[in-house]
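Here you go, one structure.
A single protein chain has been removed from this complex, and every other one stays in its place.
== chain A ==
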Amino acid sequence: MKSSENREFARQARREGVMGPVLQILHIWQRRAPLLTAGALLSLLAVLIGLVLMREAGMRVAAMTLGVIVVTTGALRIFGGARVILRYTERLVTHDAMFRALADVRVWFFRNLARGAAAGLGFRRAGDLLSRLVSDVETLDGLYLRIIIPLLGACLVLPFLFIAINMVDTVLAVVVAGLFACGAFVLPLIAAMMGRREGGLVNHASAQLRIGVLDMVGGLREIATFGAEGRMLAHVRDRDDALYRAQMKQARMLAMAGAASYLCGQAAVVAVLAAALGLGLPRIAPLPAAAVLFLTVAAFETVGGLTRAGALAGSITRAAARVVAVGEMPEHAPPEGTEPAPAGTDIRFEHVSFRWSADRAPVLDDLNLDIPAGQRIAVLGPSGAGKSTLAALLLKAVAPQAGRITLGGRDIATIRDDDLRGRIAWLSQATHLFADTIRANLLLGRPDATEADLWTALEQARVADVVRDLPDGLDSWLGEGGTSLSGGQGRRLALARVLLSRAPILILDEPATGLDARTEQEFLQTLNDVTQGRTVILIAHRLTGVEKLDKVWRISDGKMVSARS
């Protein structure tokens, strides 16, 4: 079990690469290059001033013991003040640059997700995957602030340190610079290599815990009826413990990395002191010794966090890889069309075949279907029969592997995506109500709708009374920190949004889910009235009997079979 898991991580690591995704993220940040560079330069300047300040301070203190003043109080005051101000400015600028760059990543991410992947994903429930991606975007701030900036700083400090000490003694310069390179580059690299695996184990354990908890919460009914509380709790606790074990391993590694990096710095201090005493190293004069000592301490301070950052670099690069992967076009993404949607709304499926993946049975197999404009049809079939795939194909969320679909006689592959989707309104279980005002949620259906239009749609969806009773009416906030609607009310609000749109074609994918029987019947009767003249495609696993339909189809073995007319 253990070795297979490790193999899996190794495979994942190879697949994701290390530098590729990071370079791509840097590419997205290109627009912010001036600001990011300015931040880096300021940071370098702050580091340099810090080094000079410490060197001068050391000189001054040492010299005073000899009864001389080599550095004036004024110079110290200037360096000291400059350092505090520079440090403050540097942190402000780098963080500001970072947040601008992260905002760019968010926008890039959202646009790419929308471009194809999202539509396909929306048909399968992927909320958790998406939330993980969102936290991945936030992880990326460490790339610039905790890795790139300190690394650049280390690259500058190394030659400065060497040159400054070389003026005193070459052997000592080589020893201290070597130790510095070790603390700034070698140790972080080792930590990064080791941390990649540990971080992977932590990620895996926390995903397992999440699945365990989701199972427990979702299965509360089963657990209660089988009296399995104790077993389930033990099961989740096991996973919780596994997470702590993985985190403990990581914490131990981080602690060791921190200690190793600290010892590097201390070794350099001891080397400088030994040189001052002439023990094992060529003896150096007292005054420069003090200067070099302070300089060394300050130099190692700038790279103190790098080893830890290295140990965490694995999770940053992994996050970068996942974020970048969103930019890759999904397997079934249809090509972006260029032509406007035609006036006609006759829909035709011609010999359409589709399968989600090559090793799975085809969902639709040489399917033919005619839906003339204004016709009201139902598509029935068990779950997994391909009813929702039909909607996905029509909305160009996925493209068929064979055959074509036409709207008003034009192949939808050639129609502009937004034009096509402007013609079709879609309501399904995956339809999302946003954490926003009710008004904003409704306006998504038709941005230019008037207040009266909104209320009409709410009346039609039989949810107007509920909204009227809310303290802020249409401006009530939904979701976290706002009004929470019941499942059925939410469904009806989503329906109101669909009814509001002027789209001539309505796809209703199990629209009555979450409504009680009476409301369901009323709702379906309303649907009969308010959708006059529009094409209605009702997707359901069974009919209640009140739907007014022109035709009923059943999907069977990937083909359409007429159920009754």
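As a convention for this text, a contact is a pair of C-beta atoms (placed from the backbone, for glycine too) under 8 Å apart; a residue touches a chain by one contact, two chains touch by 3 or more; residues count from 1.
The rule we apply is simple: contacts and distances are computed from a predicted model.
Participant: Unshown chain, UniProt name, "ABC transporter, haem export, CcmA", "RNA polymerase subunit sigma-24", "Thiol reductant ABC exporter subunit CydD" or "Nitrogen regulatory protein P-II"?
Facilitator: For the chain missing from the view, the UniProt record says "Thiol reductant ABC exporter subunit CydD".
Participant: Thinking of the whole complex, not just what is shown, which of A:M193, A:V270, A:A402 or A:V546 touches the missing chain?
Facilitator: Spelled out, the listed residue whose C-beta touches the missing chain is A:V270.
Participant: Among A:P400, A:G445, A:P511 or A:G558, which residue is in touch with the absent chain?
Facilitator: Considering all chains, including the one not shown, the answer is A:G445.
Participant: Can you work out which residue in A:V171, A:A228, A:A325 or A:V530 touches the chain that's missing from view?
Facilitator: Candidates A:V171, A:A228, A:A325 or A:V530; residue touching the omitted chain: A:A228.
Participant: Among the options A:C155, A:A251 or A:V546, which residue touches the chain absent from this view?
Facilitator: Considering all chains, including the one not shown, the answer is A:A251.
Participant: Going by the touch rule given at the top, which residues of chain A touch the chain that is not shown?
Facilitator: Counting over the whole complex, chain A touches the hidden chain at residues 57, 60-62, 64-67, 73, 76-77, 80, 83-84, 87-88, 91-92, 95-96, 99-100, 102-103, 106-107, 110-111, 113-114, 118-119, 121-123, 127-128, 130-131, 133-134, 138, 206, 209-229, 231-233, 236-237, 240-241, 244, 247-248, 251-252, 254-256, 258-259, 262-263, 266-267, 269-270, 273-274, 276-277, 279, 286, 289-290, 293, 380-384, 395, 397, 417-419, 421-422, 424-426, 430-435, 444-445, 447, 479-481, 501, 516-519, 541-542.
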